[in-house]
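One structure is given here, and the rest of the page talks about it.
Just one protein chain is left out here, and the rest sit where they should.
Then we have subunit A:
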Amino acid sequence: MSDYAVLNKKSFHLSTGTFCLVIACCATLLLLSLLVYMTLVSWPVWFSPGPWGFLTGTDWNPLAAPPQLGIGTMILSTLWTALGAVILATPIGLCCAIFLAEYAPSWLAQLLRPVLNVLTGIPSVVYGFLGAAVLVKYFEITFNMASGESLFCASLVLTVMVLPYIVSASESALRAIPLKYRQTSLALGVSKPYFTLRVLIPLARNGLLGALILAFGRASGETMAVLMLAGNTMVLPSSWFSKGEPLSALIALELGTSEVGSLHYQSLFAAGLVLLLFVLSINLFFTWFRRDRRNEVGKP
């Protein structure tokens, strides 16, 4: 009897490891199902305008008699805003990271790290709101623009939003550089800024570039700030200062009004899929890049 009970207990025993593995696999499958599901929903779009026509077409009028489905303008807007933000944030972010990793006294560094966390934690809708209420107004008054909303404005606010990502990723890249380089340069009497510029940055080059790539991915997926700042017009953006409608804003604005199952609905999913694949490939590239850097630092 007692043997039987033990046996019975064993047969029902599911080890914690197996349980956790099952859950973890489900999570993996969730990402996969997200990809598959979005592909399935958007399937007809890839045939009706064709992938090339969809990606490069510049006319978006899903409710016209033959619906025009081209997200070229939105892709261009997304690239303008995200690239602009990274370009603006790069010098500031790198200098901040260098300050945190090399120059800041420890009490100040300890104060600044929570500051970075809070900056990351402020919701994008608050950034968007402040940008729209303050920056856009400022542009309108100072530069006499009819409306201050522009891709540049969106980039400017995105700059503040991606700054914490750039700083913390670059800082860890800088800290990964072995101490011996610092000791050697100190022993040789090299000044600290010289060491920073000529030794540290070239050594951490890949890690720093990785941080920028990561920030670029973040910036291209951002929704609320660009929705409130980019102006949302369907015109092909001709410069950084023209209005535009990034992919994320397009989806956020039109999903609610699209009829479920219609070509409009499907094409919004296709747009989402494009955005998702774009950001995912940037993320994967970042991972690959980081691994590359690790190997390089490991070498003598």
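What to note about this one:
Here is the rule we go by: a contact is a pair of C-beta atoms (placed from the backbone, for glycine too) under 8 Å apart; a residue touches a chain by one contact, two chains touch by 3 or more; residues count from 1.
Methods note: contacts and distances are computed from a predicted model.
UniProt records the chain missing from this view under the protein name "Phosphate transport system permease protein PstA", selected from "3'-5' exonuclease", "Phosphate transport system permease protein PstA", "Succinate--CoA ligase [ADP-forming] subunit beta" or "NADH-ubiquinone oxidoreductase chain G". Checked against the hidden chain, the listed residues A:W60, A:W80, A:F152 or A:F269 yield one contact partner: A:F269.
Only one of A:T73, A:S155, A:N206 or A:S248 touches the chain withheld from this view, namely A:S248. Touching the chain that is not shown, out of A:N61, A:N117 or A:S262: A:N117 (per the contact rule at the top).
Not every partner is drawn; the one left out touches subunit A at residues 15-17, 19-21, 23-28, 30-31, 34, 37-38, 41, 92, 95-96, 98-100, 102-104, 108, 111-112, 114-119, 121-126, 128-130, 132-134, 160, 163, 167, 191-194, 196-197, 217-218, 220-224, 228, 248, 251-252, 255-256, 260, 268-269, 272, 275-276, 279-280, 282-284, 287.
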